[in-house]
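Of the protein chains in this complex, one is absent; all others appear in place.
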Amino acid sequence: MYLAEVKLSNIVKKQYSYKLKSYSSGFTSLIFIQMIAILFSFNGSSMMGGGSETFSYDVKYFTGSMILVFTMLWAFIVGILITTKAYRNDDYSFVTNQAASQYSNILFLLSACAFAGVTAFLSTHLFQLIAVFVLKDHSFMMQQLTVGEMLKGLCASYLYIFLLASIGYFAGMLIQFNRAFVFILPVVIFGLLILEGVVTGESTMLFKTGIFFGDETSFVLFAIKVIGVSSLFYAAASFLLRQMEVKA
Amino acid sequence: MLLNLNSLTPIYIQIADWLENEILNASINVDEKIYSQYQLAEMFNINPATAAKGLNILADEQVLYKKRGLGMFVSSGAREIILEKRKNQKLSGMVKELAMEAVQLNVGEDELVTLIKDMHRKIKEDMK
Amino acid sequence: MNVVSCQGVMKRYGRGNALRNLSFTLAENSITGLIGRNGAGKTTLLSIIAGLQKQTSGEVRVFSENPFNNLKVSANTIFIHGNMTFPAAMTLSELLQTAGSFYHNWNNQLAERLLEYFSLDPSQNHNNLSKGMKSTFNMIVGLAARCPLTIFDEPTSGMDAGVRKDFYRALLKDYIASPRTIILSSHLLNEVEDILEDILLIKEGEKCLHMTVEDMKEYAIGISGPAAAVESWIAEREIIHQQTAGVNGTYAVVRNVFSEEGLERARLQGLEMTPVSADSLCMYLTSKTKGGIDHVFS
Partner (left out) sequence: MIIVTFLIPIILIAGIMSVVMLLFKSGQRRGFNLGGKMKWILGGYTVILLIAAMLSAVILPAKLTSGKTYSTEQIEQIQDEETRVFDEAMNGKYDPGQTAFNKKKSWSLPFSERTLTVSAPSISVFVEHTDHSKDGSIEAVYYTGKFIIERIDVTDKSNPIELSLAGSDLSVNNPIPTEVNMGLFQAGFAFSQFSDGTGGMSFDSEATFGLGFVYLKVPAGVEVKGDVTYVN
C-alpha cells in the first residue's frame, strides 16, 4: 500500500487557496458595508463654525475614518464567521488537521484584510470624488499627506483591520468552544463599561484600550503592539480549537 | 447467468458450480486460463474475495491448478473430477431427498423406480 | 498488514457511552460493512477512525498511526458522511478540482465521467443540489479520491434505487481497478452484502460479530415446526431469535452447530430447517429482545 506523505506547509497552502475560493461570497458584504460607509461619510464627522461680523465660516470634516471603522467591523464579523461550524467543517471535507486549518484561516484573514484595507483606502477617494460633485456650494480642502505618511497610514489601516479580525476570530472560537459565550461576552464587556460608568462617573476602559493603539505615534511600536496582541489572540484560539472535535 | 442471491446455496458455491458448467460444456478447455477473481467479481457484482473462495474450492478439488503469478488453469482431469463429484455428491443428495419425499408421500419402491426410469428416458429423447 | 486496528476503544458523550470496549482490526484491501442499527455508534466509530474525533480511552491505529488530528492519516483517508459540507460558493467542477489538489491518487477522469453519468451539471453549486444529488456527488468524490482508506457512512441516503445500484456497482468496479481498504456503513445489509467481504456488526457501541459474509450466512439456522418439537430441539442451545409462527408453530434461530446427521434427524421429526440470511441474522442479533416487536405485545 502506497501512502502519500504530506507536508503541513503544502496542505496549508492548498487549504488557503480553497478558502479564498469558498469564502469569496463574504466579500459582497464588504462592498455593501463600504457603500453604506460612504453614505454615512457625507454626514461629515463634526461641524464647527464661527467668524467675525464680516466673515463667517462653517467647516465640515469629511474623514475616511467612517469607512475604516465600518471595514474594521466587517473584519471583526468575518473573524467570527469563519470559526463557525459550517465553515470549520468545510476544511474537514478535504485533507486537514487543526494546525492546517488554523494557519490557513490566519492566512485567509491576512489576505482578506489586505483587500479590505486597500478598498477602504480607495473608497475614501471615491467618496471625495462624489463629494466634490454633490456638495457644490462647498469649498473643499484636503489635508495633504506626504507619500511616507500615506504609506504608513495604509499599513496602519491594514493593521487596525487585521487586529479586529483577530479579536473576532478569538471571540468566535470562544463561542464555538461554549455557546454560552454568545451571551457572556457582550454582557461582560458592556456590563463592565456601564458599571464603570456608574461607579466612577465616566467610562474610560474602552477609551484606554483605544489609546493603547490610537495614541501610539511611533509606527513601529504600533505595528509591534498590533502584531503582538493579534498573535496572543491566535494562540488562545488555537488552544481552544485543540479542545474541539468535528462532528460527522 | 445470474446468481440467485437469495438462494440457500452460498454465492461461492454457485460460482464454483457455474465454473464447473463452463468446463463441462467446453467453454473453457484443459490448460486454458480460467476467469480471475476480479473478472468474476465484475461479472457477478460480488466481492472478489467471495469469487476467490469459489475458485479455491475448485483448486482444492484439483479441477484447477495454479501457476504462480499467472492465475489458475483448468487441469487435464477436470471434466472427470467434476462428473465424479456431481455423481457422488449432487446426485446422491438429490436421490436422498427424492427418497425422503417418496416415503412421506407413501410412494412404493417400484413406483419410484418407474417414475425415475420414465423421466430419464424422456429427457434423453428430448436432448436428441 | 492491518490498515485499521482498534483496541478497547471507548467513546463517551456526556453521560452516555457511544462506544464501549470495541476491538477489531481491518486488513488491507478489503471491503468491510459496518452494520448496526441507528444509534449503534457507527458514525462515531468512523469519525474516530477518520481522525475527526478522539476516543475517550483505548487505542486506535490507522496506518499504524494515531488518527486524531493526524495529517498523514487525513491525506490518505476520505470519509464521506451525511453531514459533509462543501462551500456553497463553489461549483461542482471547482470542488472536483480542489479535491484533486488535495488527494494524491485523485482520478479526475473517473470523477468527470461519473458526474456526467449521474447528470450532475459541473457548473452547478453544491448548495442547489437535492439531498440525493448531494449524496451522489459526495460519493463521486469518495470514489475518485482513491484513498488507501475510503470510508462511506450511509452513502446512499436520499438516493433512489437505481442510483444506489449504480453506486454499489461503481464502488466494486473501482475497487477492482484500484484495490484499497473500504469501510461501508449501512443499516440495510441486504443492499450491500454481495460486494462486502467482511461484516462488522455493532450493537449499542459494542462489537457483536466480525466475520466474512459467507461465514455469516452459515452462522445460524432457522428451525420451524410445531412449538413443542421446536422447543425440545432448541433446549440448551444458543437461541438468537424465537417467534410464534402460525397456529401452535414456532420459528427459532439458533447457532448452526449441527452435523448433517443431526439435521437429517430433525427433518424426519417434521421440523423444517432453513438458512438464515445475513441480513435477518443481523436484525435478530441487534434487536433488544429475543422476541422482537412481539415482545412488547405479549
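Per-chain residue numbering starts at 1, and chain names A, B and C are given in the order in which the chains are listed.
Just so it is clear, a contact is a pair of C-beta atoms (placed from the backbone, for glycine too) under 8 Å apart; a residue touches a chain by one contact, two chains touch by 3 or more.
Because the structure is predicted, anything quoted here is derived from the model rather than measured.
Checked against the hidden chain, the listed residues A:15, A:83, A:124 or A:238 yield one contact partner: A:124. Mapped onto chain A, contacts with the missing chain fall at residues 23-29, 31-33, 36, 44, 46, 48, 50-65, 67-68, 70, 73-74, 77-78, 81, 86-87, 119, 122-126, 128-129, 131-132, 135, 137-146, 149-150, 152-154, 156-157, 160, 190, 193-194, 197-198, 203, 210-211, 214-217, 219, 222.
Basically, only the chains that are shown with their structure count from here on.
Centre-to-centre spacing of chain A and chain C amounts to 47 Å, using the average Cα coordinate of each chain. A straight line joining the Cα centres of chain A and chain B is 76 Å long.
If you average the Cα atoms of chain B and of chain C, the two centres end up 32 Å apart. Those residues of chain A that touch chain C in the complex are listed here as 1-6, 8, 11, 14, 17-18, 21-25, 86, 89-90, 92-100, 245-248. For chain C in complex with chain A, the residues that touch the partner chain are 1, 3, 28-29, 43, 46-47, 50-54, 63, 69-72, 74-76, 79, 81-90, 94, 98-99, 101-105, 148, 153, 180-181.
The residues of chain B lying in touch with chain C in their complex are 5-6, 8, 10-12, 38, 41-42, 45-50, 53, 100.
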